[in-house]
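Have a look at the structure below before the remarks.
All protein chains but one are shown in place.
First chain written, first letter: the chains are A and B, and each begins at residue 1.
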Amino acid sequence: MPTSAGQTWFPVALQIVIAMAVASAMIGFSYLLGKKVKNKVKDTPYESGVPPVGDARHRFSVKFYLVAMLFILFDIEAIFLYPWVVVFKELRMFAFVEMLVFVILILCGFFYIWKKGVLDWSEDRSDVKVAPRP
Amino acid sequence: MAFIFYASSIVAVVATLLTITRRNAIHALLYLVVSLLAIAIDFYVMGAPFVAALELIIYAGAIMVLFVFVVMMLNIGEHAAETELDVFRPRAWLGPGLLAAVLLAEVARLVSLQSGAYTGSTEISSKQVAVALFGPYVIGVELASLLLTAGLVGAYHLGRRAVSREEEIRGVDTDESRAVSRGAAVSAGAGRSSHAA
Partner (left out) sequence: MLAEAFTYTTPRTEEIIRLLPELILSAAGTFMMVLIPLAKDRYPSLFGNFSIVAILSAIAASLFAFTNPGTAFSDLMVVDGFATFFRVLVLSVGITTVLSSYRFLHREGTDPGEFHALILFSLAGQCLMVSANSLIMIFIGLEISSIATYILCGYLRDDKRANESALKYFLLGSFATAFFLYGIAIVYGATGSVALTDIRRVLISAASPPVAMIGIAIALMLVGILFKISAAPFQVWAPDVYQGAPTPVTSFMSAGPKAAAFAIFLRIFMTAFQSDAHGWAPLVWLSALLSMTIGNFGALLQNNIKRIMAYSSIAHAGYVLVALAACSEIGTAAAMFYLAAYACMNIGMFAVVVHLSGKGERHLSIEDFAGLGVTQPVTAALLTVLILSLIGVPLTGGFFGKFYIFKAALQSNLVWLTVLGLLNSAVASYYYLRILVMMYMREPGEVTSNIEPLPFTLQAALFLPVLGTFILGVFPGALINFANHSAALK
């Protein structure tokens, strides 16, 4: 049990220091080691993949929505992991098998959407024939 | 702290009423977030911190993303520009902002209380929730994953974008009708956002 303010906040301070160190290391090393290319596209500010200047009101693909829905489904499944972790020590093998079954079910679902190409972002897919439009 | 409970309950009710009476989808969403946050505080005050956290992660976090995506998908047409300008006017964010400020004050009060923040006699820790979930209700947890798997199939089947064999075959005699329906869908969307503006 922490006894003083220093002991209480030390882990938090450590966490902040490590987080900052990792972030600066990632940016710093990629700056030092990476190849430098300068062209118009490269110098455009990053705006989540959308052109930074122009009309903001275009229709977004339903793909975004599909991914958001899948995210929620997996998010809710992941929620069950939080309470599971808390009691894992006590339940041991039982909890392990229990979660194994749970995760296998999720993995089957994941395998399904993966093989179905939901996560495939590129437009040209060889296994899907596009009907000719008149 | 009964006072905090009732205060955030009132915030939740007011925010929800405003959610369903706003004509602008973005305004409604802002109030909905406030309502969900207020309910999270209610849960916390009643001694269910775990549920409060879930409320934040799932509803205020993940589910809201879906709402935003719907707005992104439907927000088309010229009048949408006016709608967007509207978002930056004070009357759009002042209401949700005020309600959220009330909630923030409550949270500050709760933090300063440190202990004895609960109205109920006991606090249900996440450990007790876990014991119930993975003890007697373990079969319910497993079946919940089955429910989510069924949802997964549905989300994929109804939401996929790729043109399927089904569409190819049906396309032969329904292309014209589809063109008509697409036109109708666009104008319906446009009509809705003009209504909102």
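Keep in mind that, in the parts below, a residue touches a chain if its C-beta (ideal position, glycine included) is under 8 Å from a C-beta of that chain, and two chains touch if they have at least 3 such contacts.
All figures in this text were calculated on a predicted structure; none of them were measured in a lab.
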- Out of B:M73, B:A92, B:V107 or B:V138, which touches the unshown chain? B:V138
- Message: By the contact criterion defined above, which parts of chain B meet the unshown chain? Give residue numbers in ascending order.
- Response: 127-128, 131-132, 134-140, 143-144, 146-147, 149-151, 153-154, 156-158, 164-171, 173-174, 177-178, 181
- Message: What does the interface between chain A and the hidden chain look like in terms of residue numbers?
- Response: 90-91, 94, 105, 108-109, 111-112, 115-116
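Here, only the chains that are shown with their structure count from here on.
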- Between chain A and chain B, what's the gap in Å when you average each chain's C-alpha atoms? 20
- Query: Any idea which chain A residues touch chain B in the complex?
  - Reply: 56-66, 68-73, 75-77, 79-80, 82-84, 86-87, 90-91, 94-95, 98, 101-102, 105-106, 108-109, 112-113, 116-118, 125, 128-131, 133-134
- Task: Report the residues of chain B in contact with chain A in the complex, numbered from low to high.
- Result: 50, 54, 57-58, 61-63, 65-66, 69-70, 72-73, 75-77, 80-81, 84, 126-127, 129-131, 133-134, 138, 141-142, 144-146, 148-149, 151-153, 155-156, 159-165, 167-168, 171, 175
